[in-house]
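Of the protein chains in this complex, all but one are displayed in their positions.
Now for chain A:
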Amino acid sequence: MTPSDREATGLLTRPDDLVRLLDATGRRHANPEFDPWVADVDVDALVDLHREMVVVRRLDAEATALQRQGELALWPPLAGQEAAQIGSARALHDDDFVFSSYREHAIAWLRGVRPDELLSVWRGAAASGWDPYEKRMAIPNIIIGAQSLHAVGWAMGAKWEASSAASIAYFGDGATSEGDVNEALVFASSFDAPVVFFCQNNGWAISEPVGLQSKQPLARRADGFGMPGIRVDGNDVLAVLAVTRWALDRARRGEGPAFIEAVTYRMGPHTTADDPKRYRTDDDLAEWRERDPITRLHAFLAASGADMEAVDADAKAAADRAAAELRAGITAIPDPEPMSVFDHVYAEPNSHLERQRDRYARYLAMFDESAEGAR
């Protein structure tokens, strides 16, 4: 991006600067470019952000425990990425639409997804957990980066229909190497689609460090696609909220797409099936524990004179409620009926599948008859 382009986007930040409003100790840094975007965020709003981060960290820990207990087949923990997710999801309007990867539990939480809806997939009980149109969030994608194109297509349609809504595509650092993400950036740019690319650079694509995906800050890639790229401290919920609001606002105003790289860290394993000890050291982790997204907001709130006893009690109560809902929800998820394996393959009648379904039903019925015969 040339300096004049940068002027046109109103963006002073360079993609290798890190936008940070709260540092790791919770100290507030003035930022003339992005402060206006969070000027309305008062103590109550900060308490809300803090509570939601505490809640999703708890949900995540509970889900990990449920996997260990055999209640879930698998779980991809979000621990460490609470600020990147809560901050960006808080910036969304109700009519915006989310296209995500599989670790965006906090986004789903803020879109109103219930814990049992979140867990049914990971329990292996359902192909997906919620109605995308009700939550304004597509079903998550495990194919890396594939959803970025869907977000762009949705946004192209929004523009053609003169809608004021925008879409947001969540993906990770690993996904930036996928063709789909690069093609999504091309299409978004060519059609000035109202879409925000939100890359959570959590340092790792399973065992592969981000350096294997890119030799330079990922946000710089945006330049080559003709859109502004911003690097934000992904563990600073306030900064994430500010830059995401900025990007969504310009998208809604018809100024096209933007790329946000939220620099964060995956504190846990890739999934519960992963063993991070094979590829990273405790020292790495310790360094990032110092930059914990919840701790720094907590420190800032304390310094702002909030009643921290009340803040903590309120957050703990909310987390306890969510955890109880989650534990109650997991056992309430029904095991699917055998014949439902054939449901929803097609929207319209399909002669081939109907025949296969009928034949399998006959096969299953054979066991019912023998059971009766034995009695």
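Just so it is clear, a residue touches a chain if its C-beta (ideal position, glycine included) is under 8 Å from a C-beta of that chain, and two chains touch if they have at least 3 such contacts; residues count from 1.
To be clear about the criterion, contacts and distances are computed from a predicted model.
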| item | value |
| --- | --- |
| Protein name, per the UniProt record, of whichever chain is missing from view ("Alpha-ketoacid dehydrogenase subunit beta", "Hydrogenase", "Glycine cleavage system H protein" or "Spore germination protein KA") | "Alpha-ketoacid dehydrogenase subunit beta" |
| Sole contact to the chain not displayed, among A:A61, A:L74, A:I139 or A:I333 | A:I139 |
| Hidden partner chain, touching residue among A:L66, A:I168, A:A184 or A:A319 | A:A184 |
| Residue among A:A24, A:A126 or A:L285 touching the omitted chain | A:A126 |
| Interface with the unshown chain - residue positions in chain A | 97, 99, 126-128, 131-133, 138-139, 141, 143, 146, 148-158, 160-161, 167, 179-180, 183-184, 186-187, 190, 343-348, 350-353 |
